[in-house]
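Excluded from the complex is one protein chain; the other protein chains are retained at their positions.
Coming up: subunit A.
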Amino acid sequence: MQFGKQLPQGVADLYSNDYENKEYIIKQINQLTKLYGFKPIQTPTFEYYDLFMNMPGTLDPDQMIKLIDHDGKILVLRPDATVPIARMVANSNQPLEVEKLSYVTNIFRMQNGESDVFSRSFTQLGVECFGKKNRYVDVEMIALAIETLKTVGLQRYQIDLGQAKFFQALMDEINPTPELQREIQEKLEQKNEFELEQILNENHVNEKAKQVLTQLTYLFGNPREVIKKAKPLALNSDMLQAINELEWIVEQINGLGLSEYISIDLGLVNNLNYYTGVMFQGFVHDFGRSVIQGGRYDSLTEQFGIKVDAIGFGVYLDQLIDVLDQQDISLKNDTAMINVKSQNSIYAFQVANELRRNGYAVNLFDQKASILIDLDEKLISNHKGNRTFDGSDDLLKKVGQFYGEN
(Lines give C-alpha, C1' and ligand atoms only; values in the text may rest on other atoms or scores of the structure.)
Protein backbone atom coordinates (compact mmCIF):
# COMPACT_ATOMS: atom_id res chain seq x y z
CA MET A 1 0.00 0.00 0.00
CA GLN A 2 1.26 3.41 -0.84
CA PHE A 3 1.76 5.85 2.01
CA GLY A 4 -0.72 8.66 1.58
CA LYS A 5 0.28 11.26 4.16
CA GLN A 6 3.30 13.10 2.81
CA LEU A 7 5.05 15.95 4.55
CA PRO A 8 5.51 19.25 2.71
CA GLN A 9 8.92 19.71 1.12
CA GLY A 10 11.57 21.10 3.44
CA VAL A 11 10.24 19.98 6.81
CA ALA A 12 10.96 16.79 8.73
CA ASP A 13 9.91 14.75 11.72
CA LEU A 14 12.49 14.20 14.39
CA TYR A 15 11.93 10.77 15.81
CA SER A 16 13.14 9.31 19.12
CA ASN A 17 16.95 9.38 18.95
CA ASP A 18 17.17 12.30 16.55
CA TYR A 19 15.16 14.56 18.76
CA GLU A 20 16.93 13.33 21.86
CA ASN A 21 20.26 14.22 20.26
CA LYS A 22 19.02 17.65 19.34
CA GLU A 23 17.70 18.29 22.82
CA TYR A 24 20.96 17.14 24.29
CA ILE A 25 23.01 19.58 22.21
CA ILE A 26 20.62 22.40 23.06
CA LYS A 27 20.95 21.55 26.73
CA GLN A 28 24.74 21.56 26.58
CA ILE A 29 24.89 24.94 24.85
CA ASN A 30 22.19 26.44 27.06
CA GLN A 31 24.10 25.41 30.14
CA LEU A 32 27.13 27.17 28.75
CA THR A 33 25.35 30.41 27.82
CA LYS A 34 23.69 30.45 31.22
CA LEU A 35 27.14 30.39 32.82
CA TYR A 36 27.93 33.49 30.76
CA GLY A 37 24.85 35.22 32.17
CA PHE A 38 22.42 34.92 29.29
CA LYS A 39 18.70 34.69 30.03
CA PRO A 40 16.48 32.65 27.75
CA ILE A 41 13.61 34.44 25.99
CA GLN A 42 11.01 33.66 23.36
CA THR A 43 9.33 35.73 20.66
CA PRO A 44 6.14 34.83 18.74
CA THR A 45 6.20 32.36 15.87
CA PHE A 46 4.53 34.83 13.52
CA GLU A 47 4.62 38.59 13.35
CA TYR A 48 3.63 41.35 10.94
CA TYR A 49 5.39 41.37 7.59
CA ASP A 50 5.96 45.13 8.02
CA LEU A 51 8.40 44.45 10.83
CA PHE A 52 10.78 42.57 8.56
CA MET A 53 10.01 44.10 5.21
CA ASN A 54 12.09 47.23 5.52
CA MET A 55 14.63 45.81 7.89
CA PRO A 56 18.23 46.01 6.79
CA GLY A 57 19.23 42.46 7.17
CA THR A 58 19.84 39.04 6.10
CA LEU A 59 16.59 37.99 4.57
CA ASP A 60 15.05 38.47 1.18
CA PRO A 61 11.34 39.38 1.61
CA ASP A 62 10.55 36.96 -1.22
CA GLN A 63 11.80 34.12 0.93
CA MET A 64 9.51 34.84 3.87
CA ILE A 65 6.59 32.51 4.42
CA LYS A 66 3.50 34.72 4.53
CA LEU A 67 -0.01 34.37 5.90
CA ILE A 68 -2.99 36.70 5.63
CA ASP A 69 -4.61 37.77 8.90
CA HIS A 70 -8.41 38.09 9.19
CA ASP A 71 -8.16 41.87 8.84
CA GLY A 72 -6.13 41.54 5.66
CA LYS A 73 -2.75 42.33 7.21
CA ILE A 74 0.17 40.19 6.14
CA LEU A 75 1.88 38.00 8.71
CA VAL A 76 5.15 36.12 8.31
CA LEU A 77 6.46 33.06 10.06
CA ARG A 78 9.56 34.15 12.00
CA PRO A 79 12.13 34.66 9.22
CA ASP A 80 14.92 35.86 11.51
CA ALA A 81 15.68 35.58 15.20
CA THR A 82 17.46 38.83 15.91
CA VAL A 83 15.00 41.38 14.54
CA PRO A 84 12.13 40.31 16.85
CA ILE A 85 14.48 40.32 19.83
CA ALA A 86 15.66 43.82 18.98
CA ARG A 87 12.01 44.84 18.73
CA MET A 88 11.31 43.29 22.11
CA VAL A 89 14.23 45.02 23.78
CA ALA A 90 13.28 48.35 22.22
CA ASN A 91 9.65 47.95 23.37
CA SER A 92 10.45 47.02 26.95
CA ASN A 93 10.19 49.95 29.31
CA GLN A 94 12.87 48.87 31.68
CA PRO A 95 15.98 50.97 31.57
CA LEU A 96 18.77 48.73 30.47
CA GLU A 97 22.44 48.74 31.21
CA VAL A 98 23.25 45.40 29.73
CA GLU A 99 20.75 42.84 28.55
CA LYS A 100 22.09 39.38 27.75
CA LEU A 101 19.50 37.21 26.05
CA SER A 102 19.57 33.73 24.61
CA TYR A 103 17.10 31.87 22.43
CA VAL A 104 16.40 28.56 20.77
CA THR A 105 13.93 29.06 18.00
CA ASN A 106 12.66 27.83 14.66
CA ILE A 107 13.26 30.00 11.63
CA PHE A 108 11.07 29.68 8.55
CA ARG A 109 11.84 30.54 4.95
CA MET A 110 11.06 29.51 1.42
CA GLN A 111 13.56 27.42 -0.43
CA ASN A 112 15.59 29.17 -3.04
CA GLY A 113 15.00 26.99 -6.08
CA GLU A 114 15.06 23.26 -6.60
CA SER A 115 18.73 22.79 -5.75
CA ASP A 116 18.44 24.39 -2.34
CA VAL A 117 19.30 21.76 0.24
CA PHE A 118 18.21 23.84 3.21
CA SER A 119 15.03 23.17 5.10
CA ARG A 120 12.13 25.54 5.15
CA SER A 121 12.10 25.27 8.89
CA PHE A 122 15.32 25.06 10.86
CA THR A 123 16.42 25.60 14.42
CA GLN A 124 18.69 28.40 15.44
CA LEU A 125 20.18 28.85 18.84
CA GLY A 126 21.78 32.10 19.72
CA VAL A 127 22.78 34.85 22.08
CA GLU A 128 22.36 38.61 21.87
CA CYS A 129 23.96 41.15 24.13
CA PHE A 130 22.36 44.61 24.21
CA GLY A 131 24.01 47.54 25.94
CA LYS A 132 26.51 50.30 25.36
CA LYS A 133 29.27 49.24 23.00
CA ASN A 134 32.08 47.63 24.90
CA ARG A 135 35.04 45.99 23.25
CA TYR A 136 35.39 43.50 26.07
CA VAL A 137 31.90 42.25 25.19
CA ASP A 138 33.11 41.64 21.62
CA VAL A 139 35.94 39.50 22.95
CA GLU A 140 33.64 37.59 25.25
CA MET A 141 31.20 36.85 22.43
CA ILE A 142 33.95 35.50 20.19
CA ALA A 143 35.32 33.43 23.06
CA LEU A 144 31.82 32.14 23.73
CA ALA A 145 31.42 31.14 20.09
CA ILE A 146 34.68 29.19 20.32
CA GLU A 147 33.60 27.66 23.62
CA THR A 148 30.22 26.68 22.15
CA LEU A 149 31.78 24.53 19.46
CA LYS A 150 34.18 23.03 21.99
CA THR A 151 31.31 22.17 24.34
CA VAL A 152 29.54 20.01 21.80
CA GLY A 153 32.72 18.01 21.24
CA LEU A 154 34.21 19.51 18.06
CA GLN A 155 37.94 19.81 17.72
CA ARG A 156 38.95 21.29 14.39
CA TYR A 157 37.02 24.45 13.75
CA GLN A 158 37.63 28.13 13.34
CA ILE A 159 35.93 31.42 13.87
CA ASP A 160 36.59 33.70 10.93
CA LEU A 161 36.54 37.38 11.88
CA GLY A 162 35.64 40.31 9.66
CA GLN A 163 35.30 44.02 10.28
CA ALA A 164 32.36 45.87 8.73
CA LYS A 165 33.78 49.30 9.46
CA PHE A 166 36.92 48.75 7.41
CA PHE A 167 34.96 48.31 4.20
CA GLN A 168 32.42 50.99 5.07
CA ALA A 169 35.19 53.52 5.69
CA LEU A 170 36.80 52.49 2.42
CA MET A 171 33.51 53.18 0.63
CA ASP A 172 33.62 56.74 2.03
CA GLU A 173 36.67 57.25 -0.18
CA ILE A 174 34.80 56.56 -3.40
CA ASN A 175 31.18 57.49 -2.57
CA PRO A 176 29.68 54.83 -4.82
CA THR A 177 26.09 54.74 -5.96
CA PRO A 178 24.10 52.08 -4.09
CA GLU A 179 24.14 50.03 -7.28
CA LEU A 180 27.92 50.20 -7.60
CA GLN A 181 28.44 49.41 -3.93
CA ARG A 182 26.17 46.38 -4.24
CA GLU A 183 28.22 45.14 -7.19
CA ILE A 184 31.52 45.74 -5.41
CA GLN A 185 30.28 43.87 -2.36
CA GLU A 186 29.03 40.98 -4.47
CA LYS A 187 32.35 40.54 -6.27
CA LEU A 188 34.36 41.00 -3.10
CA GLU A 189 32.21 38.46 -1.32
CA GLN A 190 33.08 36.00 -4.10
CA LYS A 191 36.76 36.98 -3.98
CA ASN A 192 36.26 37.49 -7.68
CA GLU A 193 39.28 39.70 -8.26
CA PHE A 194 39.14 40.00 -12.04
CA GLU A 195 35.47 40.94 -12.25
CA LEU A 196 35.90 43.33 -9.33
CA GLU A 197 38.70 45.03 -11.22
CA GLN A 198 36.55 45.26 -14.34
CA ILE A 199 33.76 46.99 -12.43
CA LEU A 200 36.17 49.40 -10.75
CA ASN A 201 37.71 50.28 -14.09
CA GLU A 202 34.37 50.76 -15.80
CA ASN A 203 33.27 53.10 -13.03
CA HIS A 204 36.57 55.03 -12.91
CA VAL A 205 37.13 54.42 -9.24
CA ASN A 206 40.22 56.25 -8.04
CA GLU A 207 43.46 54.32 -8.25
CA LYS A 208 44.20 54.15 -4.52
CA ALA A 209 40.80 52.80 -3.55
CA LYS A 210 40.94 50.39 -6.45
CA GLN A 211 44.22 48.94 -5.25
CA VAL A 212 42.93 48.48 -1.72
CA LEU A 213 39.74 46.86 -2.95
CA THR A 214 41.52 44.32 -5.13
CA GLN A 215 43.94 43.64 -2.27
CA LEU A 216 40.95 42.89 -0.04
CA THR A 217 40.32 39.67 -1.96
CA TYR A 218 43.62 38.41 -0.54
CA LEU A 219 43.33 39.72 3.00
CA PHE A 220 42.31 36.60 4.84
CA GLY A 221 43.90 33.86 6.89
CA ASN A 222 46.33 34.17 9.79
CA PRO A 223 45.17 37.14 11.93
CA ARG A 224 48.56 38.72 12.60
CA GLU A 225 49.71 38.52 8.99
CA VAL A 226 46.44 39.91 7.66
CA ILE A 227 46.47 42.82 10.08
CA LYS A 228 50.06 43.59 9.23
CA LYS A 229 49.22 43.68 5.54
CA ALA A 230 46.00 45.64 6.06
CA LYS A 231 47.42 48.50 8.13
CA PRO A 232 49.35 50.21 5.32
CA LEU A 233 46.23 49.97 3.16
CA ALA A 234 44.15 52.23 5.41
CA LEU A 235 43.24 55.31 3.40
CA ASN A 236 41.66 57.25 6.22
CA SER A 237 41.61 57.35 10.00
CA ASP A 238 38.36 55.37 10.22
CA MET A 239 39.90 52.50 8.30
CA LEU A 240 42.94 52.53 10.53
CA GLN A 241 40.77 52.62 13.62
CA ALA A 242 38.75 49.68 12.32
CA ILE A 243 41.91 47.65 11.87
CA ASN A 244 43.25 48.67 15.27
CA GLU A 245 40.03 47.55 16.89
CA LEU A 246 40.28 44.20 15.21
CA GLU A 247 43.93 43.91 16.20
CA TRP A 248 43.05 44.57 19.83
CA ILE A 249 40.38 41.83 19.74
CA VAL A 250 42.84 39.39 18.18
CA GLU A 251 45.41 40.17 20.87
CA GLN A 252 42.86 39.53 23.59
CA ILE A 253 41.85 36.22 22.02
CA ASN A 254 45.52 35.28 21.78
CA GLY A 255 45.94 36.18 25.43
CA LEU A 256 43.12 33.80 26.27
CA GLY A 257 45.02 31.02 24.55
CA LEU A 258 42.41 30.68 21.81
CA SER A 259 44.48 31.94 18.89
CA GLU A 260 44.38 28.58 17.09
CA TYR A 261 40.64 28.99 16.64
CA ILE A 262 40.57 32.34 14.87
CA SER A 263 41.31 33.62 11.43
CA ILE A 264 40.49 36.89 9.68
CA ASP A 265 38.79 37.67 6.41
CA LEU A 266 38.59 41.36 5.58
CA GLY A 267 36.74 40.44 2.40
CA LEU A 268 33.78 39.32 4.49
CA VAL A 269 31.29 41.94 3.37
CA ASN A 270 27.87 40.35 3.20
CA ASN A 271 25.04 41.84 5.26
CA LEU A 272 26.92 45.08 5.68
CA ASN A 273 23.73 47.06 6.03
CA TYR A 274 23.21 45.11 9.22
CA TYR A 275 26.57 44.69 10.90
CA THR A 276 28.50 47.70 12.13
CA GLY A 277 31.68 46.31 13.64
CA VAL A 278 33.32 42.95 14.16
CA MET A 279 31.58 40.09 12.32
CA PHE A 280 32.26 36.40 12.53
CA GLN A 281 31.45 33.05 10.99
CA GLY A 282 32.16 29.62 12.40
CA PHE A 283 33.51 26.89 10.13
CA VAL A 284 34.15 23.28 11.02
CA HIS A 285 36.89 21.34 9.30
CA ASP A 286 35.62 19.22 6.41
CA PHE A 287 32.13 20.65 6.53
CA GLY A 288 31.01 22.82 3.65
CA ARG A 289 28.75 25.31 5.39
CA SER A 290 29.12 27.76 8.22
CA VAL A 291 27.65 26.70 11.55
CA ILE A 292 27.84 30.05 13.33
CA GLN A 293 27.16 33.55 12.16
CA GLY A 294 27.25 36.72 14.17
CA GLY A 295 28.57 40.20 14.72
CA ARG A 296 28.05 43.64 16.12
CA TYR A 297 24.93 45.48 14.96
CA ASP A 298 24.72 48.84 16.71
CA SER A 299 22.08 50.49 14.56
CA LEU A 300 19.36 47.84 14.34
CA THR A 301 17.31 49.13 17.27
CA GLU A 302 17.23 52.56 15.64
CA GLN A 303 14.54 51.05 13.45
CA PHE A 304 12.43 50.96 16.60
CA GLY A 305 13.14 54.49 17.70
CA ILE A 306 15.86 53.98 20.28
CA LYS A 307 19.57 53.33 19.98
CA VAL A 308 21.02 50.42 21.85
CA ASP A 309 24.28 48.87 20.74
CA ALA A 310 24.27 45.13 20.35
CA ILE A 311 26.29 42.10 19.38
CA GLY A 312 25.14 38.54 18.95
CA PHE A 313 25.55 35.29 17.12
CA GLY A 314 23.42 32.39 16.05
CA VAL A 315 24.28 28.73 15.83
CA TYR A 316 22.68 26.77 12.99
CA LEU A 317 21.70 23.80 15.07
CA ASP A 318 20.72 21.46 12.25
CA GLN A 319 24.07 22.00 10.55
CA LEU A 320 25.83 21.42 13.83
CA ILE A 321 24.01 18.11 14.27
CA ASP A 322 25.01 17.16 10.71
CA VAL A 323 28.66 17.86 11.51
CA LEU A 324 28.56 15.89 14.73
CA ASP A 325 26.91 12.98 12.94
CA GLN A 326 29.46 13.14 10.17
CA GLN A 327 32.34 13.14 12.65
CA ASP A 328 30.77 10.35 14.69
CA ILE A 329 30.87 12.40 17.82
CA SER A 330 28.55 10.55 20.13
CA LEU A 331 25.88 12.80 21.41
CA LYS A 332 23.84 10.59 23.60
CA ASN A 333 24.20 10.24 27.29
CA ASP A 334 22.57 6.87 26.77
CA THR A 335 20.39 6.13 29.74
CA ALA A 336 19.81 2.49 30.57
CA MET A 337 16.17 1.57 30.81
CA ILE A 338 14.79 -0.61 33.61
CA ASN A 339 11.73 -2.81 33.42
CA VAL A 340 9.91 -3.94 36.58
CA LYS A 341 7.68 -7.01 36.45
CA SER A 342 5.23 -8.45 38.96
CA GLN A 343 1.86 -10.18 39.03
CA ASN A 344 0.90 -7.49 41.51
CA SER A 345 0.75 -4.45 39.27
CA ILE A 346 0.32 -1.94 42.10
CA TYR A 347 3.51 -3.27 43.68
CA ALA A 348 5.35 -2.96 40.36
CA PHE A 349 4.15 0.66 40.03
CA GLN A 350 5.34 1.47 43.53
CA VAL A 351 8.79 -0.02 43.02
CA ALA A 352 9.07 1.77 39.69
CA ASN A 353 8.26 5.10 41.36
CA GLU A 354 10.77 4.41 44.10
CA LEU A 355 13.44 3.77 41.45
CA ARG A 356 12.48 6.94 39.58
CA ARG A 357 12.77 8.97 42.78
CA ASN A 358 16.32 7.69 42.91
CA GLY A 359 16.98 8.91 39.41
CA TYR A 360 16.64 5.69 37.41
CA ALA A 361 14.66 5.56 34.18
CA VAL A 362 11.93 2.93 34.30
CA ASN A 363 9.72 1.79 31.46
CA LEU A 364 7.19 -0.76 32.70
CA PHE A 365 6.26 -1.82 29.19
CA ASP A 366 9.67 -2.13 27.59
CA GLN A 367 10.33 -5.83 27.05
CA LYS A 368 13.83 -5.09 25.77
CA ALA A 369 14.93 -2.93 28.71
CA SER A 370 18.59 -3.38 29.55
CA ILE A 371 17.86 -4.18 33.19
CA LEU A 372 14.95 -6.43 34.17
CA ILE A 373 13.62 -6.69 37.71
CA ASP A 374 11.30 -9.60 38.51
CA LEU A 375 9.68 -8.78 41.85
CA ASP A 376 7.94 -12.13 42.21
CA GLU A 377 11.11 -14.14 41.66
CA LYS A 378 13.23 -11.49 43.41
CA LEU A 379 15.62 -11.49 40.46
CA ILE A 380 17.47 -8.65 38.81
CA SER A 381 19.06 -9.36 35.43
CA ASN A 382 20.87 -7.79 32.53
CA HIS A 383 22.62 -9.13 29.43
CA LYS A 384 25.42 -10.54 31.59
CA GLY A 385 23.32 -12.61 33.96
CA ASN A 386 21.13 -12.29 37.02
CA ARG A 387 21.25 -12.03 40.79
CA THR A 388 18.75 -12.32 43.56
CA PHE A 389 17.94 -9.44 45.87
CA ASP A 390 16.40 -9.12 49.28
CA GLY A 391 14.21 -6.15 50.18
CA SER A 392 14.05 -2.70 48.66
CA ASP A 393 17.33 -1.37 50.04
CA ASP A 394 19.24 -4.29 48.59
CA LEU A 395 17.36 -3.85 45.30
CA LEU A 396 18.42 -0.21 45.07
CA LYS A 397 22.02 -1.16 45.77
CA LYS A 398 22.04 -3.86 43.10
CA VAL A 399 20.30 -1.67 40.55
CA GLY A 400 23.10 0.79 41.12
CA GLN A 401 25.69 -1.91 40.41
CA PHE A 402 23.89 -3.17 37.31
CA TYR A 403 23.49 0.41 36.11
CA GLY A 404 27.22 0.90 36.34
CA GLU A 405 27.77 -2.10 34.10
CA ASN A 406 25.74 -0.61 31.28
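What we mean here is this: a residue touches a chain if its C-beta (ideal position, glycine included) is under 8 Å from a C-beta of that chain, and two chains touch if they have at least 3 such contacts; residues count from 1.
By our rule, contacts and distances are computed from a predicted model.
One chain of this complex is left out of the view, and of "K+/H+ antiporter subunit F", "ATP phosphoribosyltransferase", "Inosine 5'-monophosphate dehydrogenase" or "Iron ABC transporter permease", the protein name its UniProt record gives is "ATP phosphoribosyltransferase".
Residue A:Arg156 is the one among A:Arg156, A:Arg182, A:Lys208 or A:Lys397 that touches the chain missing from this view. Of the candidate positions A:Gly288, A:Gly359, A:Gly385 or A:Gly404, contact with the unshown chain belongs to A:Gly288. Considering A:Thr82, A:Gln181, A:Ser263 or A:Thr301, the position touching the chain not shown turns out to be A:Ser263 (whole complex). Not every partner is drawn; the one left out touches subunit A at residues 115, 117, 156-158, 160, 190-195, 220-221, 263, 265, 283-290.
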